Structures are given as structure tokens and as C-alpha cells.
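Note that one protein chain of the assembly has been removed; the remaining protein chains are unaltered in position.
Chain IDs A, B and C follow the sequence of writing; residue 1 opens each chain.
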Amino acid sequence: MDLASLPPPSRTFSSDNSAGVHPRVLSALAEANEGHALAYGYDAVTRRADERFADLFGRQVDVYYVWSGTGANVMSLTTLLGPAQAVVCTEGSHINVDETGAPERIAGAKLIDLPTPDGKLRPDQLDALAHAIGVEHHAQPGVVSITQSTELGTLYSPDELGALSERAHALGMLVHLDGARIANATAALGGTAEALRSFTVDAGVDVISFGGTKNGMMYGEAVVYLDRSLARAAKYVRKQVTQLPSKMRYISAQFEALLDDGLWIDNARHANELAGQLYKAVAEIPGIELDGPPAVNSLYPRLPRPAIGALQAWSPFYDWDEANRQVRWMASWDTTSDDVERFAAGVRQALDG
Amino acid sequence: MDLASLPPPSRTFSSDNSAGVHPRVLSALAEANEGHALAYGYDAVTRRADERFADLFGRQVDVYYVWSGTGANVMSLTTLLGPAQAVVCTEGSHINVDETGAPERIAGAKLIDLPTPDGKLRPDQLDALAHAIGVEHHAQPGVVSITQSTELGTLYSPDELGALSERAHALGMLVHLDGARIANATAALGGTAEALRSFTVDAGVDVISFGGTKNGMMYGEAVVYLDRSLARAAKYVRKQVTQLPSKMRYISAQFEALLDDGLWIDNARHANELAGQLYKAVAEIPGIELDGPPAVNSLYPRLPRPAIGALQAWSPFYDWDEANRQVRWMASWDTTSDDVERFAAGVRQALDG
Amino acid sequence: MDLASLPPPSRTFSSDNSAGVHPRVLSALAEANEGHALAYGYDAVTRRADERFADLFGRQVDVYYVWSGTGANVMSLTTLLGPAQAVVCTEGSHINVDETGAPERIAGAKLIDLPTPDGKLRPDQLDALAHAIGVEHHAQPGVVSITQSTELGTLYSPDELGALSERAHALGMLVHLDGARIANATAALGGTAEALRSFTVDAGVDVISFGGTKNGMMYGEAVVYLDRSLARAAKYVRKQVTQLPSKMRYISAQFEALLDDGLWIDNARHANELAGQLYKAVAEIPGIELDGPPAVNSLYPRLPRPAIGALQAWSPFYDWDEANRQVRWMASWDTTSDDVERFAAGVRQALDG
Partner (left out) sequence: MDLASLPPPSRTFSSDNSAGVHPRVLSALAEANEGHALAYGYDAVTRRADERFADLFGRQVDVYYVWSGTGANVMSLTTLLGPAQAVVCTEGSHINVDETGAPERIAGAKLIDLPTPDGKLRPDQLDALAHAIGVEHHAQPGVVSITQSTELGTLYSPDELGALSERAHALGMLVHLDGARIANATAALGGTAEALRSFTVDAGVDVISFGGTKNGMMYGEAVVYLDRSLARAAKYVRKQVTQLPSKMRYISAQFEALLDDGLWIDNARHANELAGQLYKAVAEIPGIELDGPPAVNSLYPRLPRPAIGALQAWSPFYDWDEANRQVRWMASWDTTSDDVERFAAGVRQALDG
């Protein structure tokens, strides 16, 4: 298990948040740095980015650029929820376990977190909540928030998402999609604007947290209201939840670059493919347990405990489910085949050793 | 009043938020974009920026980098306040009138806003709140939040701030300083680290929202806990209030550049000086009403209404107090003498015309 | 100033909250205590009380019984406000200074508190807020909350309240009336259901906190939605803000007794009259400063400081504005002429002494 003699990969498999900024995005930032521009989005770059989003979704949408993924989710939920309403989500969803209670504190809402083996909600899980509707002792289910691709690296098919939305709407709920990795989902489901629309607009999603940071941007996400009537209070809520960037042009410029010429899909497709390469490179190594090839850009292998520690010391990555010896390996827009080979060599060494 | 023939300044006097990013900050961003770095601040750049802050204040301080000024204020207040406590501030403070109720919603706190002619609180205004202390029907004053330089372009002297802090502490309150323009204040009060310490550390301030965005950065502020015991919950609160940047190195790199070789003071001194130039260039124009030379980087002139509209159409700036025909002109780190001359020429034309 | 030899009144002038429960209310509680009744308002007594309110307002109204006045106000505001909205009120309003920040914490809303010499808002004060409407940096005025009778013992005329409501609605705001002493106002304005309607239904008020406790009940207030469309989330919000009584029949029974045969107006008229008697008995005493006869059941005299302390030690009452030597004397439904005479004798002794 001695890894000392092996060179670790130049880029880790710890997170797509560990990756840098894509050169075209960095160039866009430099280009945006010309003279003065009115703050808070009243500038020409922001107008152009808005148009990119309209083109992408094939319709007018209301876009609000924000700082972070947690910010995008909290803003979305705050605009969608009334008092005494609750958010329905999975037990393992980012809003439930990785946002330090931000939705509860800021949106003031209960999260009804439901168990799921694969990170995906089912329509019948919504039906099971129907008994609470109309009963004053229970927070009223107001929004279903799903993640695509999910926190477990799985995907809703457009049909699955459509069925879930339909049930949600039938029960009086709205549908929010946490799309921190919506690009990876889009790439996996066809890699076109049509693919994106198939599981968003066409599937009945109301509002999207549209991720940028994990896909080659420096910072910035977008809250996209597909149902524009839901955006009435959005501009005030964005400021109230501390998510209004003052020098807005620098976020819009990044999104403009990302949406230009399909860069956002190229980045995500690359990350997905490299995760697939990593899967192939390690799947047969004795001692590793894997559930099959990745749907998007992450693997969740189970490993012997000593190997985990040794590998993390050599090239960092995160525990996923410590009790079950499960870790997460994640490819990024900038992962190279060389990184995959080096990392796989380390895994082999750690498990064979 | 015909301004059509006059070329407007290349850079407006609308806001220091309208300015771009300083070239050295932009370079730092490009340099930080090397390979992978652990997210959320567990990276080398962030450690270096932390050390810069310790050097600046001459002591160990706890620094939390955040997205925005509103975010820095909300995070500060949330960490300092207990339930049923209130924030004491001025009527015109940013937290009271320009943050869309974020402190109330997120910190859950009442703001006790006190009138003041010059944006500065006085110790005896705190004394007047003493009657509420210990009475269960009243929110308990827990934090005094002051702004330096103030929203009206004025400055607390170190002695004034020290006296206010002393009174606040005597009454059981903590002291928060909204330093969105702390660099302009520092430049005006001497332009050295000692000047900074004189109205912060030495004056008894507990926590600072230390501004970066308005002083040549692209984005990013820092919450600086001078009293480190108050930072116990800070890292959790930062995430909960949606202010934890994932790719942290890009904020820390900007701060590192800004604090390097006094750039942060140079930028602010320049802005202050250019506001002074503008004052000299317009003070004698008949029809303009001004209270004297600016203490920092903004002027609040009163103008005839028709002139305001004509000038704004020619080169944008904000109304300050519409009912009183008062506007705000603000210089930035990148304002040039040419900008001042062109703008002054426009003002002269608008008022003479 | 020696008061030792004078017997203090049997009932103090400290507060209508110091008074006991009217005998007919107490009897109603005993009568309601028969066998079992479904909890949370699904009982016959509550249905009957609802009908009393419909009769009183001459229309179907949605009534939600709650524990307390603060609870009624917080519930009202929480149902009326959207995110990022603010409540407009007077500086001295109960919601602003006597509810320990409950509206901010629970409704999550900013209170925009406006100065007023007599506890009454004016339409032009709303106009002055119009500049903030539509601007994302400012909490959006969503509700005007007024108090009738006011915290200063004054009254809006029906016309004044109508004009204020009209302006509020024109600006997109809803109107909440804090009626902790609505009975005293009704008694003062004519003492009939028509009088009540003149400054509520007819004046455009949307929701009322209808007081019971201060008017002879043991506990209990009612949130009355005159605009029933605003009550959609009310039953959930009542529970969420901790204001849903389980053994509801005991609140409804009290309201039924109070609304029966005009007891609620009789109680209030009595309190008003006794305050008037007290005014007559003390107005001419040298050293007392009074602004004229009371509109409802309270006086706000200014007295020499030593007399205040001596009187409070003899028969307790509250300071109102300590800095101005102003106190509050308040008559209740159970105050007697003998109480007035004894108290006035004490005042005379304290001031002459």
C-alpha cells in the first residue's frame, strides 16, 4: 500500500469545486473589465446573458444571477413558499444536509425529507403526504425540490421528472430543481438544448437553480423562473437573502461565456466522460465495490478503510458515508486522462498493497 | 443647459460599485487559477490572506471571507445577537434602509434606528435606550452597528468611536463596524495601519465588515472578528446565511493583492482625493449647494431639479434625497482628473444654461 | 406629600390588564365546562361565537381566536405579508416597542416606524414611502398597521381611517388594525355596531386584532378577517405562530358572553367614563399637566418627579415617558367612582404636600 513512490494526479478527484476557472471564462472576466457599468445588473452584459438563457430555454424566462448554490436554493424556496408551508425533498438532498439549516432559518420553512435509495423522489411519496394537506397541525407541502443530477450521481429521466411534477402540481405544490450540476445532467441526457428542455420546461419544472461554479466558472449561479409569474417578488427576495451581486457584470459575463457555443455542455460532457474513464480504470481492481458506470461525473466506491486513509493522504477526496466505507470521486471540466491514469494507479497500489 | 455637445466623463460618478477591477487584483485572479485547490477556504491562498489581515491589525484576528457587504453585515449580526436582542443603528444606515430587511429576516432581530444629522451615533443616544434594558416587553439592545466612513460621507474620529464603544460595552452591547468603505476612512484618517487600528482595535470595535468590492475588487468582503471569542459559531453561520464561497481562493487572492504594498489604501486615497478635486471644481458654480469639502469619496450636493435630470441623462448618478433635490456624486479608485474636469464642465453647463 | 394616612383605591389605575374577569364571563366559563368538546375549535360554542362576530360586522367574516394581543398582531402580519415586505406603523405602536421584536422574528419583516405626535398615521406619510416601492434595495411596504384606540389614548375618526386605508390600498398595501382596545374606540365613537363598522368595514380595514383580555375577559383575542380572501393560510399560520388554543371552547365562550347584549361596549364605555371622571377630579390640581379630557380610558399626565414616586409606592401605575415626567393612568371595566375619588385624593395630597 506504499503510495509514496507514485506521483499523484495534478488535479484531484475531490470535487468540481476544487477545479479552477475555464480559460474562456477568465477571458470574459477580463473583457468585462472595461470602464464603468451600472451596478446590480443594470448593464449591457447582463442583458446579453439574459438573452442567452432565453435562447437556451426557447422562451422568455426570468433570470436572477446570484452568488452561490445555497443562495440560489434559498432564494428559490423563499419566493415559492407561503407561511406555514414546507419543502418536500430527499433525505440526502443538498438543501437538507449540506446547507447548515439555511432553508429553515431564511425561508422559515420545514423540510420534509423523504428516504430514497437513489436520490430520486417518486410520485407515490408525494401521495403519502396528502393526508397532511388541509390539516392545521402540519406544515403544508408547498414545494417539491429535486436535484438533477442528484447528490448520488443519478439522473431523473424526463418522464420520471414529468410524472413527479404532475403529481406535485395536482397536490398544489410547485416544483424546484436544484441544478448545481444541471450541465452534467444535460450532457448525459443528450447534450443539447432540447435535452435540457425535456427535463425542465417540458417536464413542468417551475424554477431552477442553474449551476455555474462547478462547471468552470469562478463563482455565480442563476435562478431561472420558467413560470415567470412566480418571480414577482424575486428581485426583492434576492437582495433580502444577501444574494444580489453589486458588480453584476462579472457574473453575467461568465454565464455569457459558458453559454456561448455550448461551452457549458462541453465542460460537463468532459467531466462525465472522465468519470467514465475512471470507472473503467478501477472497476476491476480487487477490493473496490462499485455499483456500475457513472451516470454523470462522480463515483461512490466502497473501499477497505486502510486504503481510504492512505489514498486521501496521497491525493485528497471526501468521505461520503463513513460508516459504510464509502467515498466520493468526482471528475471536473479540467480533469485529464493523465489524472485518471495516475489516480487509478494509486488506487491499484492501495488495494493491492 | 444643453449638454449634448459636451463629452461625458469616461467613468461615471454614480457609485464605487460602478468601477471595474484594479489590474493588480485581476492579475491575482489569473495567478490563483492554477490547478486544483480545496474548496471553502482550505487552501494556501486563503491562509496567506489571513496572515495579511493579522499583520494589518497587529494581532491574531479571525477572518471570514464572504460574498457581499449585506452578507458581511448579516453574518456579523447573526453571530453577535441572541434571541430577543436588537441592533442599534442610525436611521440612514445601510442595514436599515438598503438591505431589504435582510437583518430582520435572517438575524431575526429588530433594528432600533436612531435619528442623526450626520450619520453618526452619539453615546447619549445609547443612554436613552437604557430604560428598555431588563424590561421584557422590549427587544434588548445587543449590538451597536455603526458605519465608517458613514453613509453620509462623514467620519467618526477615533475618540468619538472609542467613546461610543465604551458606552455600548458599559450597557452590555457589542460593537459592529460596517466598513464597506473602511479603506476610505483609513485613508482619510492617516492612511496607515496605525490609523486603521486607531478607530477599530484601539477604539473597542468587536467585529468589522471589511469592504473589498468598492475598493477595486471584483467581489468579496471579509468579516473580521477582533474579539475572537465572538467567532465561535462564525463558520457555521457563514454557511447558513449563504455567504460561504466554494472556490474561496479567488476571494482570498483578491484580498491578498489589495493588502499587498498598501494598494487598498492607495486606491481609497485616490478616490478621496478625486472627490476633493470635484468639490473644488464645482463648489463655486452658482446654483449648487454643498456643505464643504468631502471627508472621503462622495459629495451630496443640492441642485435645481431640472439640472438634476439633465445631468443624470448625460452621465448617470443617483438621487440621494429627492424631496430635498439632493444627489450623490462618488469618486472611485479609477476616477481620473479628466473625468472630474469633464463632469464639472457638465455641471457648470447645466447650472449656467 | 405624606400618603400613608390615605387609603389607596381598591383597584389600581395601572392597566386594564390588572383588572379581573367580568362575572358574566366567569359564568360563561363555568357553563362551557360541561362534558367533552372537540379541541381546536371544532365545537358548538365556537360556532356560536363566530355567528356573534358575523352579526356584529353585518357580514360573513373569518374569525380566528388566539391567546394574546401580541399573538393576534403577529398572526395578522404573518398572513398578510410576503417575503421582503415591511410593515408601516407609528414609532410608539405596540408592535414596534412593546412586543420584544416578535413581528421581526416571527413574521420576518422590517417595521418602518414613522414619527407622529398623537399616535396616528397620516396618508401623506404613506406617500413619502412611495419612492421605495419597486426599488430592490428597500423592504417593500406591504401592510399599514394602525392602532384604534391608539397607544396614546387617541382616536382616528372614521373619515381619517378611511382616507388612510384608501391611500394604503392605492399604494398596494393592506390595512391591519390593532384593536386591543377596539371596544373603547367603539364606545367613544357611538357605542353601536354601526360605530364599529364605520371605522372598520366601511373604512376599508382588511384585518383586525380584536381585543378581549383588556375588556373583562380572562384571556383571548380574535383575529377577524374582514377581507376573507386574506385568510387562506390563516388556520395554518395560527398554529405555526403558537396561537392555536387546544381547549378552544373556553375562549369562544368568553367572546360569546362579551358580545352578548352589548356587554363588550358597556364594559368599555364604563372604563372610558371613569377615565373621564378621573380627569375631572384631577385636572385642576396645581402641578399636574394634562392635555385635555381623555378620548378613551387613559390619561397621560405629567407630574413632578417626587410626586410620581410617592404615588406609585402608594398605588401602582406605569411610567410612560420617564424623561418627560409623564405617566399613564388607566381605568378598567371594573373601576368604581370610589376608586377615582380615592386616587384623586392621593394625587392632590402628593401635589399639595
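Quick note on the criterion: a residue touches a chain if its C-beta (ideal position, glycine included) is under 8 Å from a C-beta of that chain, and two chains touch if they have at least 3 such contacts.
Predicted, not measured: the structure shown is a model, and the values here were computed from it.
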item	value
Touch with the omitted chain, as defined above, among B:S149, B:S165 or B:Q240	B:Q240
Residue of A:G41, A:G71, A:G108 or A:G179 in touch with the missing chain, whole complex considered	A:G108
Omitted-chain contact residue, chosen from B:G92, B:G108 or B:G276	B:G108
Touching residues on chain C - with respect to the absent chain	10-12, 14-15, 17-21, 26, 29-30, 33-40, 67-71, 74, 99-102, 105-106, 213-214, 218-219, 236, 239-247, 250, 316, 332
Missing-chain contacts mapped onto chain B	40, 78-79, 82-85, 108, 136-137, 139-140, 233, 235-240, 244
Chain A residues touching the omitted chain (full complex)	83-86, 97-101, 104-105, 108-111, 113, 128, 131, 136-139, 322-323
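By our rule, only the chains that are shown with their structure count from here on.
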item	value
Farthest chain (mean CA position) relative to chain C	A
Rounded Å distance, chain A centre to chain B centre (Cα mean)	33
Centre-to-centre distance between chain C and chain A (centres being mean Cα positions), rounded to whole Å	51
Set of chain B residues in contact with two or more other chains	99-101, 105
